[in-house]
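Here is the structure we will look at.
With one protein chain removed, the remaining protein chains of the complex are shown where they sit.
Order of writing sets the chain letters: A, B and C. Residues in each chain are counted from 1.
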């Protein structure tokens, strides 16, 4: 049985990507798309690149209306700004319609944390206990039974998937973690602002949101759960001239054996080689155990020189992960690459949808 | 009095940029350019973009010949690969001709370190004691009297200028330093290799040279001198789709007051605000004292939201530096942006040339 | 029944795109890929972006060997340089294996014309009568029964599809046709040459191959067949900084009614409006009749302001076509956009493959 689905707020880049994925999904039937600004226009008119799809000329954007949506769709995706998403999630859930929300509204467990990072009261704190964080590699079982799925942010996905197994297995210290991320410009959304004009972004590399980016809240929440202790990290996002893609470089400190307390390696080359080898084996085993069978995690073989590259994941739901131990510093460098609009947003939301509906997890997300 | 200058190995991107700067330099007369592959062709033919300069149609590339160069020029720039530069530096110096070398051959004080990082014996170890590291903001006086100037690498410049004052003043710990750098593709040189084709670089962000990039040798040498103690850092370079530009993000730990030994901030908000304020004042004073009068260092006012951006330094010899204290982690984040071919290579070499010749330091490098 | 297929010369951009399409094709089984330079390596190693496909880690590149290929595959795709393709086509056809050739070797009907444009004797002139030009919208019936399909060039596709219906219906003059085309850099192939480095292509727009580009030979052959009279056109290709895409602007002169012999419009506004309206109706009807039911031709409605854009066809087998009558000049401007690697090369080859095998024409080419 196929599922009828709707997308609320389908005018931005995540919404557009959801339209692409759901139009071609073998088990989903896209029955409604809403957008205040585009109401009345067809998908083909709003997104000319989809005009060749048989349904693109027939399906028209409508004004969002929770009651109507609950009748039109069996699962509703919300691709709305934070604060607004909750307005639709509440009535949809009351009407019994499962919701997959791509905004930040239901990612945090704490309304106070939400207020600290998003600067307004949480619009529906009573739902925070009910929502499931939509990271399938970590919460697969819960997602299958969820009614409200909070799809993770693009940066968090690129940081959490590489970091969580290491923290969960106690291989790296929960302190001093640094994540440096590079994002394509679609990550800023489809906003008519001077900062995101072609001429302002081309030939430009720039940090922003330093030192307290909003995504820190969900990153630290999930790392803390993995480490079973509060985790505070350093996170520095940068904008670079790509359409799509996030590359994240993580700096981590191995917990044991490899270094003495001052961070020094064993003095003798033999001891160093031994500890390096042991640690290498543990890290490889940790990742293999966590992701060896994951359909969308590509572990790059540490025996080759291959490192993650955004161009190798663009348009796909795959995240590439590689790692290197640095014998000079004793540090573990972990690198990841994902498409911020797919594994970092809409593709992951569809992966959750597949789990929720009991479909094959890769349906509509050809690797 | 103007100076006659020559460029040996002027076919790569650094060589091309030297040609641009020296053709327009008010005090330099470019009398010779050499290149094996382009011998016999004019500058206008090899670099069409300079064809409009009066001298570009007359000056022809020649085969490199140290004796001839020493007669043609009063100062010789070497824009050659490491290992090859020394072949010309030795005879030129013997003939009494000052040399500004853009390769790595004379940047390190230790021939053993050179061998460790460049994988061959140093070709002229007797010159290592004589060479001056060409970072004018740090070694201005010595550069004025040098006969052999080793112009720094592009990544090192972007790391050393922000880090040295803090280490010299003892404001940050010499341990645990991390530098994450993003470089435009011209940093890879003008090489006919598949990895640097447009299609392979556009829409691509990728790390490389991890964990032991060659530039670490000169970075750590200079940081160690500044800190008066051996410094080992973590350095991760990335290639991003820019023609020009390096953006570096530095992660540093303030030494005192700000954190307790476990890296925690003072418990009370009042104490924290006090220590933040004190440290903020010290850092600001440190940078102001180091660079307040530097013609090519642009300190971004921490009271504004401005952060470094490669597009704001492209084509200029300026390096932008900004910093942020993170009260959540106790860390100091320092950011820099430069044009890798100008302040990161040829512009800095011309700045050294100006010092060497007693010209105004900004001659030919209009800020 | 699925078909076993092989790709000879799968290391270039067209070959890579064939690998992508055939790996995911629901009716094709990719059993062999050959490449001298990559022999022994898996698809996953050579093309990391496909590494997640189940077969990518198992299928290894081999040395090309016609006998072996004829046993391994039921249809063989040749993605080789011109001149080389014939070496494999001849023995494969002798062994009874149908060939889809993406090179220029079998596109021309005349060996003399081939020699004029490709500067060497045709390697297998006896096959020229047998080959079918692989433009499905024009030669669908013949492609279904072909043994040797010559897949068209990227520029020719972008010119022929918009021009042929107008010439066939006698709506435009066969003289004075001008085609100005803009191509992404992948059109130059995966060649380690300085001209195609990122730094040389980024921020560069440049013509090349003027005035006699090789593709003129097949363009004029096919336009002449459509017009039933010899056609000579002006063709000016340009390289622009895209990965993928060709945008072509065609300048055509309507045959009748619209202009007098001197190219002037009717004097009175009423007469002009009448002739414009009549001509508009004929052109619209011509295109509707030619392409109204074509799965991969997207006719942009002349009543909207939409014009072709390469970003709206990237990654798809769709060609967008729009047209405007200019009342000021009496000329008809026709514009097309395609992905040079898909509809301009590998996608179109797969479309031919589908026809040849009796599969749905859109199989593996989701619009």
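Going forward, a contact is a pair of C-beta atoms (placed from the backbone, for glycine too) under 8 Å apart; a residue touches a chain by one contact, two chains touch by 3 or more.
Bear in mind the structure is a predicted one, so any value in this text is a computation, not a measurement.
Student: Which one touches the absent chain: A:163, A:201 or A:313?
Tutor: A:201
Student: Quick one: say which of B:3, B:53, B:82 or B:215 touches the chain that got left out.
Tutor: Within the whole complex, the residue contacting the unshown chain is B:53.
Student: Just one of B:40, B:281 or B:315 touches the chain that is missing; which is it?
Tutor: For the chain that is not drawn, the touching residue is B:315.
Student: With the missing chain put back, one of C:99, C:337 or C:350 would touch it. Which one?
Tutor: Considering the complete complex, C:337 is the one touching the chain left out.
Student: What residues on subunit A make contact with the chain left out of this view?
Tutor: Residues touching the hidden chain, for subunit A, are 13, 184-186, 190-194, 196-203, 241, 243.
Student: Mind pulling the subunit B residues that touch the left-out chain?
Tutor: Residue positions of subunit B that touch the missing chain: 24, 45, 48-49, 51-53, 203, 295-296, 298, 304, 306, 309, 311-316, 318, 366-367.
Student: On subunit C, what residues meet the omitted chain?
Tutor: Subunit C touches the missing chain through residues 175-176, 178, 180, 182, 184, 200, 203-208, 210-212, 216, 232-234, 236, 238, 240-245, 247, 249, 251, 263, 307-311, 314, 324-326, 328-329, 331, 333, 335, 337.
As a working rule, only the chains that are shown with their structure count from here on.
Student: By CA centroid distance, what chain is farthest from subunit B?
Tutor: C
Student: Cα superposition of subunit A onto subunit C: how big is the rotation, rounded to the nearest 5°?
Tutor: Superposing subunit A on subunit C takes a rotation of 180 degrees, nearest 5.
Student: Where the centre of all protein Cα atoms falls, which chain's Cα centre is nearest to that point?
Tutor: Smallest offset from the overall C-alpha mean is found for A.
Student: Could you work out how far the Cα centre of subunit B sits from that of subunit C, in whole Å?
Tutor: Centres of subunit B and subunit C (C-alpha means) sit 47 Å apart.
Student: Subunit B: which residues touch two or more other chains?
Tutor: 184, 200, 203, 241, 243
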